[in-house]
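First the structure, in the form of structure tokens, and then the observations on it.
All protein chains of the complex are present and in place, except for one that has been dropped.
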Amino acid sequence: MTDYNAMTDEDFRAEVRRFVESEYPAHLRNPPHRLHWQEGEEWFRIVQKKGWVAPGWPQELGGMGLDASKQIILIEEYERYGVARLPDHGVIMLGPLLIRFGTEAQRARFLPRILAGEDIWCQGYSEPGAGSDLASLRTEAVLEGDHYVVNGQKIWTTLATDANWIFCLVRTDKSGKKQEGISFLLIDMKSPGVTVRPIINLGLHDEFCEVFFDNVQVPRENLVGEPNKGWSMAKALLGFERIFLGSPRQSAYALSRLRMLAERMGVYDEPEFQERYTKLRCDLEDHKALYETFVAVLRRGEPLGADVSMLKLHQSDLFQRITELMLEIGGENAGLLKPMEGNRDLHPSGQFIEARPTTIYGGSSEIQRGILAKAVLELPG
Amino acid sequence: MTDYNAMTDEDFRAEVRRFVESEYPAHLRNPPHRLHWQEGEEWFRIVQKKGWVAPGWPQELGGMGLDASKQIILIEEYERYGVARLPDHGVIMLGPLLIRFGTEAQRARFLPRILAGEDIWCQGYSEPGAGSDLASLRTEAVLEGDHYVVNGQKIWTTLATDANWIFCLVRTDKSGKKQEGISFLLIDMKSPGVTVRPIINLGLHDEFCEVFFDNVQVPRENLVGEPNKGWSMAKALLGFERIFLGSPRQSAYALSRLRMLAERMGVYDEPEFQERYTKLRCDLEDHKALYETFVAVLRRGEPLGADVSMLKLHQSDLFQRITELMLEIGGENAGLLKPMEGNRDLHPSGQFIEARPTTIYGGSSEIQRGILAKAVLELPG
Amino acid sequence: MSAMLEDERDDAIRMIRDSAAGIAPRGGDRKRIRALRFQSPGFDPAVWRQMGEQGWIGLRVPEEQGGAGLGMGAFCALAEELGAALAPEPLVHGALSARLLAEAGATGPLERLVAGEALVLTAWQERAGSFDVPGTPEAPRLFLPMADGAQSFLVPLRQGEGFSLILQPAEGADLTLEPTQDGGSFGTLRPRGGETVGTLSAAQMEAALEEAALGTAALLLGVMDQAFAMTLDYLRTRQQFGKPIGSFQALQHRAADLKVQIALGRASVESAAMLCDRADAPAAQRRAAIARAKARAADAALLVTRQAIQLHGGIGYTDEADIGLYLRRAMVLANQFGTAALHRRRFAAAQPEVEA
Partner (left out) sequence: MSAMLEDERDDAIRMIRDSAAGIAPRGGDRKRIRALRFQSPGFDPAVWRQMGEQGWIGLRVPEEQGGAGLGMGAFCALAEELGAALAPEPLVHGALSARLLAEAGATGPLERLVAGEALVLTAWQERAGSFDVPGTPEAPRLFLPMADGAQSFLVPLRQGEGFSLILQPAEGADLTLEPTQDGGSFGTLRPRGGETVGTLSAAQMEAALEEAALGTAALLLGVMDQAFAMTLDYLRTRQQFGKPIGSFQALQHRAADLKVQIALGRASVESAAMLCDRADAPAAQRRAAIARAKARAADAALLVTRQAIQLHGGIGYTDEADIGLYLRRAMVLANQFGTAALHRRRFAAAQPEVEA
């Protein structure tokens, strides 16, 4: 097995770059929406063959065993090349959780199937009544003998239609504070009583789903960790991945498309456009510099603080502002449903709509500001 | 006596215009700060001779007896010509309050002295602990025999150094809700125990003062209206004058100076400047249009609603944005304490500083947004 | 305008709003909107006929030519209501054609159009984001909304200082369609054949386009106003952290700022309409007011509808939430008949400097 961590950063970066440049399917670069499993499976098989499915897992469990610093390089190079994100909740979210909190039996049962692409996992956290206020979730799991009986509804479940398993936060105790009494449960989506309904989003894509549980029987051994400790487990796993919500990739990509659009519309050389475009470029470069300071924290092997919220807050805002300028300069083309002239790079309305949810999902901008105010700025109340 | 209300709007406007153009002292046009009494007395005497000291008071009490519509025309023409505001709390605030809530004796005693320029009044509402939260004021008046004994402190008292009388909101009852137990008291500033301390503001001008009361004896007959009803009386008097906090004058004046500065700095014809300048011009014109809709309400003889808060909110924001652009294009000159080249029209830092408090005084922008949210948009809580 | 004329004008505006509520109720009928979108022709010809019966298509056409002879105040009020209702029928475009046909004296086609028996679209635009009419004979005409529902196209051809107007039947026309975000479509017409129905001066053409721009601003005003009303409802009812989210100060203050923008937009549109209805207003002043109104309405409508999505949270990003329909409509309307930037440049060119 290759000890990637022993490689220099430069060598490892070159290795990743070679890999994607030679093997990544060209037609999948920078897709305009999250890929369904079937759309991206071709790439998954290439990654699988390379043994790179799970960058963060230990090598003895089939992962690459990369430290945070190397994982960032991997992702940077993927992003740079426009590599699509696959349904990856099994690798990114569930795997680390099982490795840290699961039983030996759970690890042995689930991890290999993730690596093999046999189980596709989705994440059941959000609920209709519990958006930004996640802890108020109400999907209930009642222990009856050897089974939990689950009733309730999840929403914003990314690509649930592709998944055969879902990991959920469920309420197992209604006494006490609302953060308590939440457990972490693994549910086979083929179980009777599970219904998935895709939600068509503003981009007219079916990326999100609702998942309904109607007296779904879940074997007791599918509970991960202790009962009623699900909330703290899930929070503990909010690790360095949080940095990626603030990655400059989306904005950098959008800015390059803004330029193409400006050239196509004949406004690129106008001083008014240049002024606004240059401001956005400066914002992006400063964002990259800020992002690097958080990467440096990870490189030093330190955990991220609550101030990482700044990254997501600023990147989503910047991404939106870039696409708003696209809409302004696109003229009537900004009203088109599809790309201009069949050219995917010229799609102001598509990029504009794609940017909308970034200030909502993954902790809305309002939530991020609240975190900053309280946890970082130590403001009262 | 002239019945001004019988004149057409056009005739009355022409009359006002003639008056200011022929009689207003040129050196007092558009002063960079509020004039002290001594600085403006010359103009007061001219107005007094004309009989125009109190536009809104009834003619039988020595006023012009103008209706709201005519008063607006008067003020529009004053503003257009750059007529300075004199210390006018007696005319604008106290007069109407005495006319509505005072006794015959109070009117007879105080109103003529205001018209004669013998009494200069200032307003004692704000306190150090009660800025935006005015109702929490603590200056106390305790009735002892025929006198109230007043102790406490007022702040942001405009031009208190010029005044010989102050009208105050004072607490006369500490039980009950904080809006209750407040009374309206007239205090002779020559009374023992009254101390005035000017506050130097950011513009290095002494427009505001602190006024201290140390066991000040105030005759009982100086109470206006019923005891403990001061709050509702003061609120009832917040009449159509609220529209003037949203007058386009400040922004229009600043915008004209922005243009002069841009020409002087050689950036006026740059497309980047033109774009931003034109946006500000559009903002101003739209503001004027919005302002006119409120003027129309007054012309119809109707009272202003809480939505008049929009005017102040937008005008102060616009004024500030105009002066921020001044600072940007002024280069190093924006750091100068005094006008450039001795030309009062070229003073970016001065205008910038002058714009700062407009989002703080007269109900801060935060307070205005709160009013809009609750009283106009009917949002909960 | 005298007080009496002003009262008459106010009455007309009130009446038109009331009658709009019958065909296109503000809050209601989004089921109809959803049923029509992404279908051909994207609107309901029966409703178009109703609009004709109401006299809306020819609202601005003089009474002696079969129109209602009303002012821009009434037209903007109507457009605002239709914007609020998301009505997909292309009233502003139809009214533009009606005005041009009336000015050119093309009685026959005008009659059918104002009756709602036909849709005539004016094929003036040759370049995205433009507001001028080159009138090039062979040049493709762009961004014709709901073009698959039109019976004919009115094609201006440059002739000296003015234009000759060609009426080309839709049948057999070289027309391609692209779907738009709001469920309608933009057609591209390669003009060919047709008959000349009259001539117009450049000034007539520009004034007509300006009215269409102002009408579009009014549509946008309706869009943002209704989107905001729906958002306020949501803020009052949606609970998070045990409270209605509208009780959170940060959202309250944002709502207040949006309200200011809407109020500015309304003041801007209505003052421009008022100016159009004053016979003595100079053309440059009218042009400046319209330009300002269109720029404000475009920017404010996009701001308000974007924020409406944000304030709706996750649900706002679903297609099934109606609030998204408002964002999509704003995206399509914002740049029609001139972008905000273009209109601000027109404003700067038309409006003499402020006096102060």
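Points worth noting:
Labels A, B and C are assigned to the chains in the order they are written; within every chain, residues are numbered from 1.
Note that in this section a contact is a pair of C-beta atoms (placed from the backbone, for glycine too) under 8 Å apart; a residue touches a chain by one contact, two chains touch by 3 or more.
It should be emphasised that the depicted structure is a prediction, and the values quoted were computed from it without experimental measurement.
Note that the absent chain touches A, B, C when the full complex is taken as a whole. The chain not shown here is touched by just one of A:Arg113, A:Arg259 or A:Arg344, and that residue is A:Arg259. Only one residue in the set A:Gly145, A:Gly176 or A:Gly381 touches the chain that does not appear here, and it is A:Gly381. The chain not shown here is touched by just one of A:Leu28, A:Ala135 or A:Ala373, and that residue is A:Ala373. Take subunit B: the residues that touch the chain left off the picture are 126, 129, 131-133, 136, 155-156, 199-202, 204, 208, 265, 272, 320, 324, 327-338, 349, 352-353, 356-357, 359-361, 364-366, 369.
Mapped onto subunit C, the footprint of the missing chain covers residues 248-250, 252-253. Summarising the interface, subunit A meets the missing chain with residues 80, 252-253, 255-257, 259, 274-275, 278-279, 281-287, 289-290, 292-293, 307, 310, 313-314, 366, 368-370, 372-374, 376-381.
We adopt the following convention: only the chains that are shown with their structure count from here on.
A straight line joining the Cα centres of subunit A and subunit C is 40 Å long. Subunit B has its Cα centroid 54 Å from the Cα centroid of subunit A.
The set of subunit C residues touching two or more other chains comprises 251, 341.
Contact of a single residue of subunit A with at least two other chains is seen at positions 272.
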